[in-house]
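Right, one structure below, let's go through it.
Complex shown without one protein chain; remaining protein chains in place.
Here is chain A:
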């Protein structure tokens, strides 16, 4: 401490001796920087903060070691060798009895079903191809090193959906796999993927409509948004499932999956509309005037000037909606679809696997978390990238 104050005095003297206008810029006092400085600032800045730090460390000590013991050290990772006198059998919960921890062979044994649902086993390569194309295109669209974004986007949004549908459903030379057989992670991905891709543009249109000067368009959008937001998703799913057939002419069958997709997308779009409207309202009127004064038409103005800025402002809210949409897809279990969570639950109710519910839920939580966290991180990256305030590109 003494050193530092001496240091400071020396600096002051230095400044005092200089002529005005010639004073040099000096580094900040050393106590403020480095690891010790960080600890002092963030963990022990006051005695309340210090107590909270200690308490938090204690709680972590209570939670983490037992969890690690259960999940890693005492867990069963592979099927143990057959004991003498035991008949050969498929893996089951009994194989895990020897260890106190988690029974991960449940996840291992059931993984194909968790991923593909009841999709015909011999045809699962088709799903793999769709997964592969999806992963590669998403990487291509998001990575900054890959050029030709326009072509990629056209492929991804126009060609890929048709290709994916053909591969997944079949027809034209491929064996048809009915949608009621679809399930597991694949179904969750389809539901949230289509929900995300369609809810954003639909939400943007609803938001623009709500701000429209045309009374009919305005009213329609307000009614639509407020109706959907006022009703729980479960209700919408029930309605899509039970009520929609009443409105259709007799004989017209509407696929359950399609009905659910419609319900999820419309639900997400209504919320998206309000998030986008928030972004639109944050833009100063001058941006509209600047665009109009140069003779841009309404759609040009929206596409080139207003929406790029409004959507950037709305990124946190938009991604928030994407994440909650992904998680809301678990509600389709209620109308009898076996999405990822539901199929894992069903798996742990199998008589061979009774007692593996916790393993199932932890595994599910981990998978959902990875996907949602990835979205959240990407959105933060995007926000930084699109910030044009004070730095060079």
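Everything that follows uses one rule, which is that contacts are C-beta pairs under 8 Å (C-beta built on N, C-alpha and C of every residue); 3 or more make two chains touch, one makes a residue touch a chain; residues count from 1.
In this section, contacts and distances are computed from a predicted model.
One subunit of the complex is not drawn; among "Co-chaperone protein HscB homolog", "Heme lyase CcmF/NrfE family subunit", "Amino acid ABC transporter ATP-binding protein" or "PqqA peptide cyclase", its UniProt record names it "Amino acid ABC transporter ATP-binding protein". The residue from A:35, A:162, A:252 or A:293 that touches the chain not shown here is A:293.
For the chain left out of this panel, the touching residue among A:137, A:212 or A:309 is A:309. Although one chain is not displayed, its contacts with chain A can still be listed: residues 284, 286-287, 289-297, 300, 304-305, 308-309, 312, 386, 388-393.
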